[in-house]
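Can you read through this structure? Questions will come right after.
Note that one protein chain is taken out, while the other chains of the complex remain in position.
Read from first to last, the chains carry the letters A, B, C, D and E; within each, the first residue is number 1.
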Amino acid sequence: MANWLPSLQTDTPQEGYELAITLARKGVAYTQTSPDVREQLRDSYANNADSLTMASHVIAVHFQTVAAANNYWK
Amino acid sequence: MANWLPSLQTDTPQEGYELAITLARKGVAYTQTSPDVREQLRDSYANNADSLTMASHVIAVHFQTVAAANNYWK
Amino acid sequence: MANWLPSLQTDTPQEGYELAITLARKGVAYTQTSPDVREQLRDSYANNADSLTMASHVIAVHFQTVAAANNYWK
Amino acid sequence: MANWLPSLQTDTPQEGYELAITLARKGVAYTQTSPDVREQLRDSYANNADSLTMASHVIAVHFQTVAAANNYWK
Amino acid sequence: MANWLPSLQTDTPQEGYELAITLARKGVAYTQTSPDVREQLRDSYANNADSLTMASHVIAVHFQTVAAANNYWK
Partner (left out) sequence: MANWLPSLQTDTPQEGYELAITLARKGVAYTQTSPDVREQLRDSYANNADSLTMASHVIAVHFQTVAAANNYWK
């Protein structure tokens, strides 16, 4: 896979949060490698409250990592 | 997306907890970008005990991050 | 919401555990703001083993935070 | 509730693990306060693989806390 | 229960990972104490993708603990 994660450092907390989203999505993309299949699945989970909460949970775990890597942007 | 996360620092633990709620909700909003759909989903998960527990769980993970960022407001 | 979280510091580990319970419940209360609805939901999840385990899990995550905030009451 | 958690310190890793089990069970007991109901629920979750895995997960989270509190018994 | 956890220290990361597996399984064994029942349950969860992912998750949480206890085998 092409280089998509050069660093965990970001300039701002919000960029860190958005990096956490990327990290969460990459976990899906490495397992389901077809963009077409992922796009089809999107419709179902984006309209299901629990699926959205589960996705938000994975982002939260990665945000812990990114925030620590940036010393919480103090 | 507009700037919604300028800092992880808060004045009090309670403001930190409320920031954790924002962080949890943003994880949903980035995935389901339609406020209307999110509003429709709200009815179902706000009346389901397990859905509420799952939502509380995501808040808990973010609160760990925010609390650490604030050195636990010691 | 009224001030309900003045501090993460507690005198004993058990008080810390009970604070973790409060933190877990507040995550539900911020999402489902009606005490009546929460009371109705209580019956179902308090009698379902997996729901109870899920609730215990959220407490566990918050207890990590509270324990760290108190330097593990060493 | 009576004093059940005087300290997070234990003499050995195994005692720490067993304290983690206690912490996980207490999360259930604070929510479902009837020992009779808990005993009835035990039959179902003790014979369901996913329920057991979920219970083991909560223990794992608490064991992180207890292990950190004991500086990993180094 | 006999002494099964003398230490969290291991010589290698892989031994640490295998200790994490033991820790995850013990969480089940303390709850369902019958080896026969556990063996019967094995068939079902070992052939269910989500059950396997859940089991892998518990291992991941324990591996965090074991890795920290070993200062990441640096």
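Operating definition for what follows: a contact is a pair of C-beta atoms (placed from the backbone, for glycine too) under 8 Å apart; a residue touches a chain by one contact, two chains touch by 3 or more.
Keep in mind the model is a prediction, meaning the values are calculated, not measured.
Q: Kindly name the visible chains that come into contact with the excluded chain.
A: Counted over the whole complex, the chain not pictured touches A, E.
Q: What residues on chain A make contact with the chain left out of this view?
A: Touch with the absent chain occurs at residues 1, 3-9, 23-28, 30-32, 37, 41-42, 44-45, 50-51, 54-55, 57-58, 61-62, 64-65, 68-69.
Q: What is the set of chain E residues that contact the non-displayed chain in the whole complex?
A: Per the touch rule, chain E residues meeting the hidden chain are 12-14, 17-18, 21, 45-50, 52-57, 59-61, 63-64, 67-68, 72-74.
Going forward, only the chains that are shown with their structure count from here on.
Q: Hop distance check: chain B to chain D, minimum number of steps through touching chains?
A: Minimum number of steps from chain B to chain D: 2.
Q: Would you kindly tell me how far, in whole Å, the mean C-alpha position of chain D lies from that of chain A?
A: Chain A and chain D have C-alpha centres separated by 31 Å.
Q: Cα centroid separation between chain A and chain B, in whole Å?
A: 15
Q: If I count partner chains per residue in chain B, which residues reach a count of at least 2?
A: 45, 50, 54-55, 57, 61, 64, 68
Q: What topology does the chain contact graph adopt: line, ring, star, complete, or other?
A: line
Q: Would you mind giving me the full set of chain pairs in touch?
A: Touching chain pairs, listed by label, are A-B, B-C, C-D, D-E.
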